[in-house]
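All protein chains of the complex are present and in place, except for one that has been dropped.
The chains carry the letters A, B and C, assigned in the order they are written, with residues numbered from 1 in each.
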């Protein structure tokens, strides 16, 4: 395996460069996935049947907590990648741990939010609106959940194997994923919640 | 007579195949090609093209190309026009292909002929882009124009008061409600000629498509909204109508008869219905909604009163509960209706 | 410790918080739907761009052409899908 030392570790082999580009293309597909969910959401948002509308169920506090937490986690994982690039394994791991913990908080609040919705009669089966609302949020939430497990496995590998071209590559790709989830959340925050409460 | 027309077309198709066979020979490996034969082959190709055009002009008797109302006429004219333009394109492509194949076969080239390297030619490519763009632009213009034409009251009928008919489908029937006349029919439709008809379409179940080919193109009938179809009949007569969108087991037989007649005859019919038919009750209508086929039925009153169509405040946005009771019946449930009513229509 | 907190990233973070606060105006202030949507569209897309450039390092390698093309293509198609769907499913019926 040829290692190119002029590049950051995560780009240092051909395989690594392939993986990073491949992941970007995957993110292109994810843009379309969430784009479709948004298209469906906007189409169904007023079709509330006999259930509640967004205005009636959205609350600003949990949404704000989720937003701040996720934005911060996106910042910390950025710092993690920076630490990785200057070879600070411990710092990098700490930032990743903080990121995952923030992700966990986000998930907790979201689960709480879901339970609340179901409790006030806005369950998955209530109306087209609630179905698409919970599916859109749920798809993002599932991505976060998946990310938590994925991040955990990467942390384990970094701990065990140190910063090698492989682990650095995985960590970097994971950071791309995490930032992307933040971007998606910004759109959810803006066009599901804020637009709904406007 | 109906069937004889089809046989005529088969004969024409067979002619096509005969000519095609001639062209086939052009492709088969043969050793001694003479110039004379080439011309014959080209002749065969031309004959083929002419045959195609003859067949197409023989199409006048096809339902869609035999319009009996202004909307169908707009569409038939569009179709014929596009067929002619497209035949021209097909002709050009076939001609070019035949020319290239006849002229540049390996067997016609010298043994050490080396085909040249040609990158492309701006002028040629500009023509290949330009002419299609012109054609597409023209067709787009026509398309948009006809589009607005078929989506509004038929031309020449603007000043006449339209007859509103609610045409609703249920598995696998059509219900026609005449709110002004306050009558309702099942699986048959009487309309006055020379008067615009405004069909309000929706469905008590799967998506269906309301289609009377000789009066105009189709439009969907859906459960959660009402769509509008503008038609009119110029000529009295009986026309075929059907659901064109697949809707399950009874789809093939999901047809209805249309009879267009002068206004006074239509009014006589309405009177007669009012005098003889039974009123449509909610209970009776729910029975009618059961999946299955029915013959032709006639009622006074309409179902629009007790089961309002999904428009206005009952429309897609907030509707819901009233539709819930339908459709839960299994298709299986009324197998018997399907069997017993099969002969009626 | 300081080397762990590069200025670019901190500024990026502050900026994204700022954008969030601006976006929140549509909730706390009273404004028309179109003004609100304009603000939301602006803040959301700028925010996405910040993430893309500052945190995701989209433009740092030779592949940046491919990466940006990919993202633009995706955004274009996604927007076409969203607005095309709205046009067909809702606006067309008015």
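By definition in this document, a residue touches a chain if its C-beta (ideal position, glycine included) is under 8 Å from a C-beta of that chain, and two chains touch if they have at least 3 such contacts.
Just so it is clear, contacts and distances are computed from a predicted model.
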Name under which UniProt lists the unshown chain, selected from "Quinol oxidase subunit 1", "ABC transporter ATP-binding protein", "NADH-quinone oxidoreductase subunit L" or "Phosphate transport system permease protein PstA": "Quinol oxidase subunit 1"
Chains shown that the absent chain touches, full complex: A, B, C
Touching residue (missing chain; options A:7, A:21, A:104 or A:148): A:21
Chain not shown: contacting residue from B:69, B:192 or B:217: B:217
Absent-chain interface as seen on subunit A, which is shown: 1, 17-19, 21-22, 25-26, 28-30, 32-33, 35-37, 39-40, 43-44, 47-51, 124-129, 131-132, 135, 149-150, 153-154, 156-157, 166, 170
Touch list for subunit C against the chain that is not drawn: 63, 66, 73-74, 76-77, 80-81, 84-85, 87-89, 91-94
Subunit B residues that touch the omitted chain in the full complex: 2-3, 5-7, 9-10, 13, 16-17, 20, 24, 27-29, 59, 62-65, 72, 74-76, 78-79, 82-83, 86, 89-90, 93-94, 96-97, 100-101, 104-106, 109, 113, 115-120, 124-125, 128-129, 132-133, 136, 139-140, 142-144, 146-152, 171, 201, 205-207, 209, 211, 213, 216-220, 222-225, 227-228, 240, 242-252, 316-321, 323-324, 326-328, 330-332
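Following the convention adopted for this analysis, only the chains that are shown with their structure count from here on.
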Computed distance of Cα centres, subunit C from subunit B, in Å: 45
Length of the line joining the C-alpha centres of subunit A and subunit B, rounded to whole Å: 49
Residues of subunit B touching at least two other chains: none
Per-residue overlap in subunit A, given as positions that touch at least 2 other chains: none
Residues on subunit A engaged by subunit C in the complex (per definition of touch): 11, 17, 20-21, 24-25, 27-29, 31-32, 34-36, 38-40, 42-43, 60, 64, 67-68, 71-72, 74-75, 77-79, 81-83, 86, 88, 91, 175-176, 179-180, 182-183, 186-187, 189-191, 194-195, 197-198
For the subunit C and subunit A complex, residues of the former touching the latter: 3-6, 9, 12-13, 16-17, 20, 23-24, 26-27, 31, 33, 36-37, 40-41, 43-44, 47-48, 51-52, 54-58, 61, 63, 66-67, 70-71, 73-75, 77-79, 81-82, 85-86, 89-90
